[in-house]
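Every protein chain of the complex appears in place save one, which is left out.
Each chain carries a letter (A, B and C) given by its place in the written order, and its residues are counted from 1.
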Amino acid sequence: MELLKDVLDHINFIGAVALFVIGLYTVVTHSNLIKRILGINIMGTAIFFFFIAVGNVLEGAPPLIDPDGNSEVVFINPLPSVLILTGIVVVVSITVYSLSLVVRIYETYGTIDQKEIAAIQKGEDYSD
Amino acid sequence: MKKKFIASIFILLFVVLVYSIMQMPAGVGVDSLAYSESTEYYIENAASETGVTNIVAAILTDYRAFDTLGETIVLFTSIVAVVSVLRPDKKYEEGERHE
Amino acid sequence: MIEQLPIVNLLLLLLTALVIPLFKKKNFKVTLSLNFAVLLIVWSISVYLLYYVNTEGAFYYRFGNYHPMIGLELLIDPFSTLITFFIMTMVLLIFVYSTSDASDGIHQREYGRYYILMFILLFSMYGIIYTNDLFNKYVFMEILSITTCSIISIKRKKQNYAAAFRYVMLNEIGSLSYLFGVALLYMVTGFTNIELVGQQLETVWQTHPTNIIIAIGFMIVGLGLKAAIFPFHIWLPDAHASAPSSSSAILSAVVVKVYLMVFVKILFRVYGIDILDALNIPSMIMMVGAVGVVMGSFFAIAQNDVKRMLGYSSVAQIGYIVIGIGLASYVGLSVAIFHVFSHGMMKTVLFLSVGAVIYQRKTRLITSFNGIGYLMPISMGAFFIAAIGMIGIPLTSGFISKFNLGIAALEGGSGVYIIVLIASGILNAIYYLPIIIAAFLRDNPEKQTVLSKDKVPILMLAPIVIISLFIVGIGLFPNGLMTLIEQAVNTFKV
Partner (left out) sequence: MNDIIVRSITRIVIPFVMLYGIYIVLHGHISPGGGFSGGALVGSSLILYTLVFGVDKARKKFSHRVSEIAESGGILLYLFVGALGIILSGSFLSNQSAGFPMGELGSLLSGGVIPILMIVIGIKVASTMISLFHILIEEEK
């Protein structure tokens, strides 16, 4: 029973780590380039979820001070929310860049499968 | 066979991570280690120091404004990077583009 | 006024990157001269900062005058000024080279974007080395990874796109595991400022060790992926084989070193020596470095494409620096930083001279190098100096770093690594000497044995000659640089 309560306390972090490992697995094993980009997105979301879980406060209100009444409201930790705002934009721009690379790879190689690309590359040497 | 081997490595990684997370402090309240004095400082002084009620906006654009500058540069770089990959000028006939 | 200089550096680099797209329509010479002027100004500011910090002492630059617990800050100390000085000298010389060699596959229209990316790359490297905040370092590392990938993929060839894509994926895994380490550290300390986290970790190490162990693991893997340390080096040779020679010079001589310096900064400032020893991480790092040195040289022997071979030899030389870091001693760190300088110079000369060979002979296969010494005496001469430096023959900076590394290993009680040093010296000889012998002793297809000047623009040869003179110069009189390095290593509590 003690273990169950312990697991329930850590459930957010376990979920984040599960997502992280799933994302890592997708990036490492899948040969389709789009799936690998998806894996990166899953990993990014997992880490931002972990950040928020770290900054979470039970029954904490969103960090907005109401100007007139200085009521004693417990706020959540605002810093992780700021960090993941920045992190989300970073993962978005990495995804856009890799998607544009996939468009170009499909145009030049005719395929977006890593194994086929490696086969084609082994076929001819690099010419300037 | 190879796929199962890789899959088992990842399951092992997951088990190790979950095991170590169980040892981590799950304090999800005001007393948790992450709720350090810097967080208390933000909550108490954000209104007076920056004159703004949304603490997240205060941190984003005043306390850690250099982070957000880095952020806008990431956005600018992603545009230049995508343009350098996707914009072959010979295909682009619509008049003289800016460069 | 002095303490505003770091921000002036950052703003100058950023402003040129923003201004280039706005007025690029006029002839391109104006942009190039402006870019060069800005680089010179920033270089002189970095030199002045290096002088100022070594005489007056380190200072902080706090944004908005907030306490470091609240706001962000830049730490300007002997270590960061030394590394930024190294970055700017290398990039300045590579910039001179790239103005004329940019025709290596980059279209005339692409020049503007190439230089925007190069300036943002410089801005992010300066930011990474200056900043004293873990999350801010992550944001700059992301900018650096996008710009390095796009200077690889700017050359419109299919190998570049595939190499750039693989680089983005591995780089992204590296950054995200670094961020995971930062999250774990934030979970336990509540700060993201490097020094504050370092102080907190001493107390937290007793109560919550698992957090720190997992955070160290993820950060080492993350930065190892980005710095191409041996088991995670897969992307480096492909990136080098296809990238334009000036970007692969920047990539392997400068960008990889920046990640290694972040690696040093985090290991010795955030975690500190006692946590490292408790987990005996230094010996693990040394083993990884030693394996990297040997395996990197093995792979380099099997290559026939010169640039790919240079990529693998970079992986081997990074193994050296990692051994230096792994020694975790005062001497070990100063050898590692010295090797950052000497490898940076040697690798730049190798890449730029190979770029000159490709520019003139349009070939990169090692088999077609015979007799080039007569056709291109200057660049092959520089190649010769850098190659004997890599092997570690005396009179070059390579020898100094190998020699000191041997002494440091002996002092550190792990003498076995001397065998690795000797073995790698031999392996380097195995794959560099054939090229030199082919270039100077065999006769070239045109049967021309009289020395004729390289048919390569002077702007490309000047940096090659300057750096090779530096290699020999520092090899003969290293103590000038050594004192600067000792000042830098003093800032770590090793």
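Here is the rule we use: a residue touches a chain if its C-beta (ideal position, glycine included) is under 8 Å from a C-beta of that chain, and two chains touch if they have at least 3 such contacts.
A quick note: this is a predicted structure, and the numbers were derived from the prediction, not measured.
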Where the missing chain makes contact, among the chains that are shown: A, B, C
Sole residue of A:T26, A:N77, A:S100 or A:Q114 that reaches the chain not shown, by the stated touch rule: A:S100
Absent-chain interface as seen on chain A, which is shown: 62, 64-68, 85, 88-89, 93, 96, 99-100, 103
Contact footprint on chain B, counting only the chain that is left out: 47, 49-54, 56-58, 60-62, 65-66, 68-69, 71-73, 75-76, 78-79, 82-83, 86-87, 91-92, 97-98
Touch residues of chain C, complete complex, unshown partner: 4, 7, 11, 14-15, 18-19, 21-22, 61-65
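The rule is short, and it goes like this: only the chains that are shown with their structure count from here on.
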Pair of chains joined by more contacts [C-beta pairs], A-C or A-B: A-B
Distance from the mean Cα position of chain C to that of chain B, given in whole angstrom: 25
Whole-Å gap between the CA centroids of chain A and chain B: 9
Chain A: positions in contact with at least two other chains: 20, 24, 54, 79-80, 83, 86, 90, 93-94, 97, 101, 104
Chain B residues counted as touching two or more neighbouring chains: 17, 24, 34-35, 38-39, 42, 64, 67, 70-71, 74, 77-78, 81, 85
Contact set on chain A toward chain B in their complex: 6-7, 9-10, 13-14, 17-18, 20-21, 24-25, 28-29, 54-58, 63-67, 74-75, 77-83, 85-86, 89-90, 92-94, 96-97, 100-101, 103-104
Residue numbers on chain B that touch chain C, as the complex places them: 17, 20, 23-25, 33-39, 41-42, 62-67, 70-71, 73-74, 76-78, 80-81, 83-85, 88-89, 98-99
Of all residues in chain C, those that touch chain B in their complex: 14, 18, 21, 24-25, 63-64, 66, 69-72, 107, 109-110, 112-114, 116-117, 120, 123-124, 127, 131, 135-136, 139-140, 142-143, 146-147, 149-150, 153-154, 156, 161, 184, 186-191, 204, 208, 210-211, 213-214
